[in-house]
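Single-structure report; data block below.
Every protein chain of the complex appears in place save one, which is left out.
== chain A ==
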Amino acid sequence: MTIQKLETGNTSFDHISHGGLPLGRTTLVAGSSGSAKTLFAAQFLAMGIELFGQAGVFVTFEEQVDDIRKNLKSFNWDIDTWEKEGKWIFLDAAPKEEIIIAVGDFDLSAFRIRLERAVKRCNAQRVVIDSIGSIFTQFHEEIHTIRRELIQVALTLSRLGATSIITAERLEEYGKITRFGVEEFLTDNVVLLRNVLHNEKRRRTIEILKFRGSNHEKGENPFSINVEKAIVIIPLSAMNLKHTSSDERVTSGIAALNKMINGGFFKGSINLVSGAIGAGKTLMVANFVNGIRENNERCLLMAFEESSEQLFRNAAGWGIDFKQLEDEGLLKVICVYPEVSSLEDHFINIQDIVKTFKPDRIAIDSLSALSRTSSDKGFREFIIAFTAYLKHQQITGMFTSNTPLLAGGTSDTEGNISPITDTIILLRYVEMSGEMQRSIAVLKMRGSKHDTSIRKFCITDSGAEIGNQFEGISGILTGNPMLIKLE
């Protein structure tokens, strides 16, 4: 395991690849059409110039140079200037308008000589060839010749010592690596990009299939494309459970609830509030937010169901002044529809806010709304990545989830999230004697004693009130409460 890596500059990729691409070697980046191969490759060059002052050569076998320039402009990479400064060289090997016919044997020595010349001219440390499949299409009758010649190209690259990416098409997301079998000679380092449609939702992932002689994270990691950072990978497999767990308690914002959970939530813990509509979840969140007062903490509230006006009004109705907290700079409220972006983008967005705002607490109301934007698998991965992230940052989190049934029951969201939460609080309706009463119970609390009783929970003008245990009643959690005769 002594192969050196070249830091690409895309921090999330360097993370899952344990340091970047194998230095001085060629990596095959394969993906179906629209899987962001070209972007991945271009970002590799752009980051090299921006962050490390390493020049790059971009060889195009497919798209016209002008189109690539235009497409990449949206990522704020100043390719025109880099070209003028000799840091970025385009090598145009794209198909020409002219008709080409082949008569007899040929080789690609002209291409190799041009490539070598370009690399030497700018002293390039990074080379991209995009995409190798197109040259097979350009010379479709001579596939054997092309294959033989590409081996020569690979040898040239290796002699030049530049770290390079060759992109190639795949026809299926889960099948043989490339369409023209180039993996036969570009076999040492393979990265796969996928763009899978599942349940009407697109999910982009990246997988490092192999880096010969070197370590990397295994399996698929979702990624997202945004304008500021281009490809951002959410490193699932690189998440670890090494975060420290704190003994420090922080208030839930409700004194009686603190008592039920033996003093408060643990700092840096993930706490789930589950309940049907109107059961008091947002009230719990409001109190959790207000709890920052006690130790002068800061809180980020992500609301996916209500507008901020609604939230502020409701909180005011319970005697909690969000406006004041916001004015003091202790609270940041972000209200968005979950559908405005993908789960991955939400995650990246939250990370950005955390970086600048540095909250001690995060409340998400509700996770169920957020889960609409993704497949089950995607959502589960998001939750794992997100909770690991929060724990790493020592941020105390409160998430809410909706149960579909008014009384009893659990939701799918909970099924995904409950194993990784530290505390689960159930808010359930109890239908008793022609009245809907509310109840609260602490289902679990990791590393702490907690009250096991199911208590009355009232929402009043002054906020939440937690009352006595429901005595002589059973079946609340299953949604069929019954009076038991007390002897």
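Here, a residue touches a chain if its C-beta (ideal position, glycine included) is under 8 Å from a C-beta of that chain, and two chains touch if they have at least 3 such contacts; residues count from 1.
We adopt the following convention: contacts and distances are computed from a predicted model.
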Query: What does the UniProt entry say the missing chain is called, choosing from "Circadian clock protein KaiB", "ABC transporter ATP-binding protein", "Peptide/nickel transport system permease protein" or "ATP phosphoribosyltransferase"?
result: "Circadian clock protein KaiB"
- line: Given A:F58, A:F111 or A:F136, the correct residue touching the omitted chain is A:F111
Field: Residue touching the undisplayed chain, where the options are A:D92, A:E306, A:D345 or A:E431
entry: A:D92
- line: Had the left-out chain been drawn, it would touch chain A at residues 92-94, 96, 98-111, 113-114, 117, 135, 139
